[in-house]
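Complex shown without one protein chain; remaining protein chains in place.
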Amino acid sequence: MRFFSDNAARVHPQVMAAIAAADVLDTAYAGDAWSKQLDARLSALFETEVAVLWVPTGTAANCLALAALCPPHGGIVCHRDAHIQNDEGGAPEFYTHGAKLFLAEGNGAKMTPDTIRGVIDAIANDVHRVQPHAISITNATEYGRVYTVAEVAAIGALARTRGLGLHMDGARFANAVAHLGCSPADITWRAGVDALSFGFVKNGAMSAEALVFFKPELAAVTQYRRKRAGLLLSKGRYLAAQILAMLDDDLWIANGRAANAAAAKLAAAGGDRVIHAVEANEVFLRATPEEAATLRARGFDFYDWAEGEIRLVTAWDSPAEAVDALADAIAAL
Amino acid sequence: MRFFSDNAARVHPQVMAAIAAADVLDTAYAGDAWSKQLDARLSALFETEVAVLWVPTGTAANCLALAALCPPHGGIVCHRDAHIQNDEGGAPEFYTHGAKLFLAEGNGAKMTPDTIRGVIDAIANDVHRVQPHAISITNATEYGRVYTVAEVAAIGALARTRGLGLHMDGARFANAVAHLGCSPADITWRAGVDALSFGFVKNGAMSAEALVFFKPELAAVTQYRRKRAGLLLSKGRYLAAQILAMLDDDLWIANGRAANAAAAKLAAAGGDRVIHAVEANEVFLRATPEEAATLRARGFDFYDWAEGEIRLVTAWDSPAEAVDALADAIAAL
Amino acid sequence: MRFFSDNAARVHPQVMAAIAAADVLDTAYAGDAWSKQLDARLSALFETEVAVLWVPTGTAANCLALAALCPPHGGIVCHRDAHIQNDEGGAPEFYTHGAKLFLAEGNGAKMTPDTIRGVIDAIANDVHRVQPHAISITNATEYGRVYTVAEVAAIGALARTRGLGLHMDGARFANAVAHLGCSPADITWRAGVDALSFGFVKNGAMSAEALVFFKPELAAVTQYRRKRAGLLLSKGRYLAAQILAMLDDDLWIANGRAANAAAAKLAAAGGDRVIHAVEANEVFLRATPEEAATLRARGFDFYDWAEGEIRLVTAWDSPAEAVDALADAIAAL
Partner (left out) sequence: MRFFSDNAARVHPQVMAAIAAADVLDTAYAGDAWSKQLDARLSALFETEVAVLWVPTGTAANCLALAALCPPHGGIVCHRDAHIQNDEGGAPEFYTHGAKLFLAEGNGAKMTPDTIRGVIDAIANDVHRVQPHAISITNATEYGRVYTVAEVAAIGALARTRGLGLHMDGARFANAVAHLGCSPADITWRAGVDALSFGFVKNGAMSAEALVFFKPELAAVTQYRRKRAGLLLSKGRYLAAQILAMLDDDLWIANGRAANAAAAKLAAAGGDRVIHAVEANEVFLRATPEEAATLRARGFDFYDWAEGEIRLVTAWDSPAEAVDALADAIAAL
């Protein structure tokens, strides 16, 4: 029973069906009937005009966004534990041609205006120092915490004041929105976000993420960069179809809710062991190596996060019996 | 009836079935059961030990290969009409961090040792000139011509003599091998090829190409580069499964033969109109604008290549009736 | 007697004196009293507000200019024989992060609006093709030819029409202006030039070139790029002082005239041997290997350009006796 990560979960049947339905001849690249719907469909969802590019990975979405917001000689403020800093193999540096990541602090991988200000105020405004050009936040964060609308808006206000772009890594955007119960618009552009990596792969898609620009002019140049990065698949319809299927009937939010609910069960069982408030689909628990071994012996697979800590991740398709069984096992520790 | 390109063709049913069959939970990235088979399966096909990386596009395969063979300050000799020069939006320069493409001549987009030598001998061996480090050939070429085993071997010998790496862009490798009737080994590593972009997307796959390294040590560093380029899909099993399905029962070669056969019909109908010997699945014909319009009026869709020239591309799934109808229409011009 | 190149000529005594005079403690980098004068001094010379950065090499000036005018995913049209294409070791690709050079034709390394149009009109306007963003011309050219004011203006008009930036590599700008007898303004910004590499090193300076931006906002971002490239010398006053000395009493133009006059003598002696009209300080002559050997036997040092061609370069300090002796020797061939 796998609680290792949501990134290897199965593909939702409706997504698989949409892929099969896209198996007709159409125009290559992003000229097909499916890809052409993305702007309108996501503009409707976000209640404003957006420009959207599909890409096959979240890393690609993140880094194309960063490249749109930060020149090669600039820098990007992100949390010390951000995925772009630790888990993308240097892709931000590759896509931006060497921009620097400035690392800020914050509980649960959440930065605050204060911790961001602490970083950028320490940077003298001269040519010897790399100057910050953008901020990147992850929602839900790498620790399963969720920035509220007010929290994002406060960072957005800071970004505007300092002339910085604002990117949101939404690899688990569905989980964040499901938790908040807000509109996607409120947590993004209305709060000052310029570009969103709208994640679907962890939430039921196979190989499609949406890079959403709330400043459509940023998408124009990014079209060239997507191609230049070898990311413009010739049969783009199979990617666009996945995204459209995830949007149909709000499947994305339903899947996010399902994963969150499973995590909530585990959190409840975890009680005092819970390290970070469980607001999305990740559960970090204090557990001795022996306790971890006990859980594994019962057939549960998960990640040893740090000494004395384990990480459990639920997904849209976490089987109810497995979740219940794991909750029981945790409670029994 | 679409003869515009093979890059938007449908997905072969066996590939689609393999994708569906991969829809089980497994390890992420390239750690799954499907991805782990690639090295062995392709080593068997190529009769030598190879190291293989799946990637979602041919551009990605080509450019990761070039980056493995050429440092940022070096250069790569390719044909003036090569896909890497004209159709990848600058991806070779992106992936290599600015290596220069040196353009050589040759009929039908085929370079020869002489045209390559002409380019590299003109480059003084000093720090002021970018020095060549690799050669890239396309087989079948952008004009549907096929390098023979002897022709590749001659270029391979030149590459070895000059200390250059040799890359083969095999976006239409299946069509080339189907035409040649040779073993995959003969036309690649035995002829001096270091890295092959083994194309499947134009030949029945959905979103998977295989980057095959005949020097496995090049794959080790490329693993990092693939990740850094945002190309390491988390659900890699769906890509690996496509490649495995294409290899099963030699589907890849069967599909290549089918596309070639369709092109041969069109070529026969074209007669004297044929510009480049039709050896793969592309047919370039002389046709006046009026003649092109006549064909279009009959429902055929294709590319105007240059003034007075049209390009017809067949695919593994070109309907026999459509091919026959087009052949008749061409003959009737 | 050396006619190999002007790039190793001596330093003019007034420049050397200026360097010695700058040997006082002052602010580092570009904050010193000398550096601060550059904008005003060159604005006066160019009769418009310019922003100027000193750099230690012409390659640095050229490539910072190109990076200011062209994004990483764009391209730059230049002559097939341009210094940026052939003699800068890939620096344009390094500084622009991989922009592509598109090569145009033209006699004497001079492009024309037609040859430029031929290149850019062949580039389809889609994401698969690298799009042109700038044009770079060299004046005087690599063959010692000079673009007239009207010729530059015609290219400038084309650049404006197509939305392209225009850079002038003026490694031998002094020779060009000396030949034309025009104002520096006429041959640059009034003709549509956005950025000029104003060369001094070949003309009597030791290690200082001026990168002149006619759109001062381009200088702002280039300040960061200059630092990032390791080009911001801490003792910048020694570079700025060189440029100021070259501007004093129009030393730069006097030196250009001296070199041109020496070349004119050689050209007159060369008669029918002259390959490219001698308009600056370079003389290309037809000469058999035996004739070249004869000249060398008499103590003249020069470059074998191509089969049956030699290149003679004069400098501001070419000794009159050496020039006369060489002219005699050429006439005597």
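Letters A, B and C mark the chains in the order given here, with residues in each chain numbered from 1 onward.
Everything that follows uses one rule, which is that a residue touches a chain if its C-beta (ideal position, glycine included) is under 8 Å from a C-beta of that chain, and two chains touch if they have at least 3 such contacts.
As the structure is a computational prediction, the values presented were derived from the model and not from experiment.
Chemist: Who touches the missing chain here, C:229, C:278, C:292 or C:329?
Modeler: C:229
Chemist: Which of B:97, B:190 or B:276 sits in contact with the chain that's absent?
Modeler: Only one of B:97, B:190 or B:276 touches the chain omitted from view, namely B:97.
Chemist: Take the complete complex as the reference. Which residues in chain B touch the chain that isn't displayed?
Modeler: Counting over the whole complex, chain B touches the hidden chain at residues 29, 71-73, 97, 127-128, 131, 221, 223-228, 232.
Chemist: What residue numbers in chain C mark contact with the hidden partner chain?
Modeler: Output for chain C: 2, 5, 7-11, 16, 19-20, 23-28, 32, 55-60, 62-63, 88-91, 94-95, 201-202, 206-207, 224, 227-235, 238-239.
Chemist: Contact with the hidden chain only, please: which chain A residues?
Modeler: 72-73, 75, 86-90, 93-94, 96-101, 127-130
Going forward, only the chains that are shown with their structure count from here on.
Chemist: Per the definition of touch at the top, where is the C-beta contact count highest among chain pairs?
Modeler: A-B
Chemist: Using only alpha carbons, which chain's centroid is the nearest to the whole structure's centroid?
Modeler: Chain nearest the centroid of all protein C-alpha atoms: B.
Chemist: I'd like the Å distance between the centres of chain A and chain B, where a centre is the mean of that chain's Cα atoms.
Modeler: Here chain A and chain B have centroids separated by 34 Å.
Chemist: From the C-alpha centre of chain A to that of chain C, how far is it in Å?
Modeler: 50
Chemist: Hey, what residues on chain B touch two or more of the other chains?
Modeler: 88-90, 94
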